[in-house]
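All protein chains but one are shown at their positions in the complex.
Up next, chain A:
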Amino acid sequence: MWMNLLLAIATLLLLAGAFGALLGYASVRLRRDDDSLVEQIDAVLPQTQCGQCGYPGCRPYAEAIAEGDAINKCPPGGEATIQSLANLLDVEPQPLDAEHGEEQPKRVAYIREAECIGCTKCIQACPVDAIVGAPKFMHTVIESECTGCDLCVDPCPVDCIDMIEVARGIDDWVPPHPADRPLTHDGPVIATDQRPAEASA
């Protein structure tokens, strides 16, 4: 009786131990390729390289997310990025962490050229080399390359950099969702009385 009981426990323990070892070995040996996960996360992030998440760029934040950091620290990406990250990592989407900033429309840096003293500080700060200029020569922003990260604004000693909203032209226009469009009239709601004028006539 006791023997049987002990035998059963021993068998189960042995099995558990064996499978545990197998799983442990598998998790080390067949480890999920972290780099590919980081790549995937990095591909979702907006690449403004602004550092608002607290990491020095999008890639470092992608690495942090892969290590288990929160996914709601990216204000430029906003809700859309959080949603994509949640889908990718199969976790619950969370609202944007206000501590790191608010979602804003796309902006670009603009240097008031008359006031620029040519100190090159903004050039060094720009994460995507979107500012051209040389020491003691006026600098300017290449608008098409600017990600609107804000990082050049603080270093400027004469405060001649403004962040301005990008004008949205016809190319950026998205036809509105029909449900967002106000109804032009409050007509009949039921299909059978579609033409009230004819019905009454």
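Simple rule for what comes next: contacts are C-beta pairs under 8 Å (C-beta built on N, C-alpha and C of every residue); 3 or more make two chains touch, one makes a residue touch a chain; residues count from 1.
Methods note: contacts and distances are computed from a predicted model.
Trainee: Hey, which one's the missing chain according to UniProt: "Oligopeptide transport system permease protein OppC", "DtxR family Mn-dependent transcriptional regulator", "Ion-translocating oxidoreductase complex subunit C" or "Alpha-D-ribose 1-methylphosphonate 5-phosphate C-P lyase"?
Mentor: Its UniProt record gives the name "Ion-translocating oxidoreductase complex subunit C".
Trainee: Which parts of chain A face the unshown chain closely enough to count as touching?
Mentor: 42, 45-49, 57-59, 127-130, 145, 147, 169-170, 172-179, 181, 183-189, 191, 194
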